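One protein chain omitted, others in place.
Showing chain A:
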Amino acid sequence: MSNIVLETKGLTKYFYDPIQFQVLKSIDMSINHGEFVSIVGKSGCGKSTLLYLLSTMDTDYEGEIYMHEELVTGKSDKELAQIRNEKIGFVFQFHYLLSEYNVLKNVMLPGMKLNKLSEEEIEHNAMQHLKTLEMQDQALKMPNQLSGGQKQRVAIARALINNPLIIMGDEPTGNLDKKNSDIVFDIFKHLTQDHNQTILVVTHDNDFAARTQRTITMEDGRIIT
């Protein structure tokens, strides 16, 4: 199997409301296994839009997306949900935890959905991830009892629970102070180095981008480097 985890061919997207507007202009890119890649660019150049396409949540585009050389484009809602569940871990700018569940259950939920391991095993893995993120003491708290940085770490643990092919983040540190974004960066760094985890992060933070292995710069719907 080739080393390419994620690849796009001629990815193009339009918005039609209020006027027709081409956000993404024939984007070709590929991400290798174990890479830590950041996407930067001016506000409004289409970074988030690109990430939503890659995450399979937005299916309204032209061009093709491959994951592990398998064509993702055109699959059914159910199959895409399965792919998101199994192969993609998503970390948003805002924490996006389920307020009805405690931290541990939030982390476990995608694992329960995947339904490949027993509940005990999933719980064990979730605790393991929380431990590496130094969150094991908070496992039984509700999300509204956590700080912003802690919530983001829970979201990362949740993204990791099914051992995804790739973790995607849309400004995962955008809402955090310097100290907390350093913590999140270190976690990502540690994941790529020690666990060979592939990570793709959109960021505004040039400092953050500079420290990743590769930076993709976008302008006006195109990749320029």
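Assume a contact is a pair of C-beta atoms (placed from the backbone, for glycine too) under 8 Å apart; a residue touches a chain by one contact, two chains touch by 3 or more; residues count from 1.
One rule holds for everything that comes next: contacts and distances are computed from a predicted model.
Asker: I notice the complex is incomplete. Of the names "Molybdopterin-dependent oxidoreductase", "ABC transporter permease", "Anti-sigma F factor antagonist" or "Electron transfer flavoprotein subunit alpha", which is the UniProt protein name for the chain that's not shown?
Answerer: Options "Molybdopterin-dependent oxidoreductase", "ABC transporter permease", "Anti-sigma F factor antagonist" or "Electron transfer flavoprotein subunit alpha" considered; the missing chain's recorded name is "ABC transporter permease".
Asker: Out of A:Q82, A:T132, A:N180 or A:T217, which residue would touch the omitted chain in the full complex?
Answerer: Per the contact definition at the top, the residue touching the missing chain is A:Q82.
Asker: From the list A:L109, A:L130, A:A209 or A:I223, pick the residue that touches the absent chain.
Answerer: Spelled out, the listed residue whose C-beta touches the missing chain is A:L109.
Asker: Since one chain isn't shown, list which residues of chain A touch it in the complete complex.
Answerer: Within chain A, the residues touching the omitted chain are 48, 52, 55, 57-58, 77-78, 80-82, 84-86, 90, 92-94, 96-101, 109-110, 112-115, 158, 170.
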